[in-house]
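Sharing a structure, written as structure tokens. Questions coming.
All protein chains of the complex are present and in place, except for one that has been dropped.
Our next item is chain A:
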Amino acid sequence: MLRLLQIEFIKLWNNRASKVLILSYFILMVLIAGISMIKVDFGPLKFHIADVGIFNFPYIWHFNTFMAAFLKLFLAIVIVSMIANEYSNKTIKQNLIDGLSKKELILSKFLTIGVFSLASTVFIFLISLILGLIYSDFNEVSIIFSDLEYLLAYFVKLIGFFSFCFFVGVLVKRSAFALGFLFIWFIGAEIIPYTYLASKYSKEVADSVSRFFPFGSMWSTITEPFSRLNVIKSAAQQVGEDISRDYSVQPLQLLIVLCWTTIFIYLSYVLLKKRDL
């Protein structure tokens, strides 16, 4: 297993584009911490982001995992080109001839996806922990380490997303087309049906359908955290709206994403096996 990871690491780390993207991904994550520095000072309007309460334990786990998940787009490029380049350089053929089995090839890519997801999760855990320790109003150990399921959800979300990217990379074999395909899928197969359902029936119906789609299921793992903030809540109450909802991580939702992950990796393997190179 270590050997497969090393193989993939050599390929990625010697590629300047991949290296830059990976590094900027982790740097951008650190920059999330920079949000805490934002202080708005407009005469009468004074406020410090850190004072709104987004860095309070355990809310910070929810907020940071939700926000950091957007950065996964950077790694998506790396994942897609990691497989598409193998096709365009024909190195996939040479790897197989050199004695890597098709199973090992898929496994080495999937392990890399796993490592990226795990590293991101550990990273966001550390950043949130530090930010929380600095700014949180509550510092009891039991509160700090509550609601950690958001980290699990974040991990599953990333794994699912990267597996999807990887599968499309195998399917399309060209990075640019694969990214285009993902975008078109996102708009055509998820956003448009969602808005159609939402307008024809209701948002609830649309939600209950979209949670079974690839992107929809990943999106539904972590609910948006904004309406959970006290500031927003009280503002909503003032205009007579009650926006309290279930913010917890649902195991069923994680299961759906893991199902998609399995399907994507398995289909990638089937494709690789069936195709002549």
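One rule holds in what follows: contacts are C-beta pairs under 8 Å (C-beta built on N, C-alpha and C of every residue); 3 or more make two chains touch, one makes a residue touch a chain; residues count from 1.
Definition applied: contacts and distances are computed from a predicted model.
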*Report the protein name recorded by UniProt for the chain absent from the figure; options are "ABC-2 type transport system ATP-binding protein", "RND family efflux transporter MFP subunit", "LysR family transcriptional regulator" or "Serine hydrolase".*
"ABC-2 type transport system ATP-binding protein"
*Write down which of A:L28, A:L96, A:L171 or A:A189 is the residue touching the left-out chain.*
A:L96
*Quickly run down the residues of chain A that touch the omitted chain.*
3, 6-7, 10-11, 14-16, 89-91, 93-102, 104, 273-274, 276-277
